[in-house]
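Quick one: the structure is below, and I'll ask about it shortly.
Yeah, one chain of the complex is gone here, protein chain that is, but the others are all in their spots.
So, subunit A:
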């Protein structure tokens, strides 16, 4: 009886922990297997603990080159998509123009389109234009599919902003540039940051569109896919774990800054 009562009282917590476990189990596997010393070429069975891969993360031929390329593309795609997407979002919310509703819906179309179809048609487009496949075609494609997500994130934020705040800034001697920098941008910042993070994540791990339009260039997701045919080096798990830890660290730091600022203000 006592157990049943205890179970009932803690049901929500138990369900929550189980769900969290379900979510995080893959990450745990990635991390654990980054310390494996596999026999043969495949890292699918646990053999014994080793930090060899951590000592030599770039030990696999071409892997770190593809990683650095993916990071470069992700940074540029994030910058491009965030800049364009923010401007589009402001235009859609703040200005009344013809076909505004139509444009608003069209922006979301790329999100609904099956990625593999878009990848194939993009390739057709690039080939017909005679564009050499590589870094630039990948970047153009990434900016394109990140745009919709940035627009969605920023638009939601801009819609909730009170236009009177900008009028108040103007009333308090802030010219158009000052109003934008001191009031509009800080208020829209959370939406822009969310859009940028989303764009970075989407671009960094995109495989389908990239694979179609990369030519002979190899990004990190393509490298992982390619090596999975011939054997999976432990270093892939090392990179995965490192990125996961970096993300967690960033979240913790931003949370710590947030609480400290609030405590100081209060």
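Some points to look at:
Just so we're on the same page, a residue touches a chain if its C-beta (ideal position, glycine included) is under 8 Å from a C-beta of that chain, and two chains touch if they have at least 3 such contacts; residues count from 1.
The rule is simple: contacts and distances are computed from a predicted model.
Its UniProt record calls the unshown chain "Spermidine/putrescine import ATP-binding protein PotA", which is the correct pick from "Cytochrome c oxidase subunit 3 family protein", "Cell division protein FtsW", "Spermidine/putrescine import ATP-binding protein PotA" or "Glycine--tRNA ligase alpha subunit".
Among the residues A:172, A:228 or A:249, only A:172 touches the chain that is left out of the figure.
Residue in contact with the omitted chain (choice from A:83, A:156, A:187 or A:243): A:187. Panel shows subunit A; residues 162, 164-165, 167-175, 178-179, 182-183, 186-187, 264-266 of it touch the chain omitted from the view.
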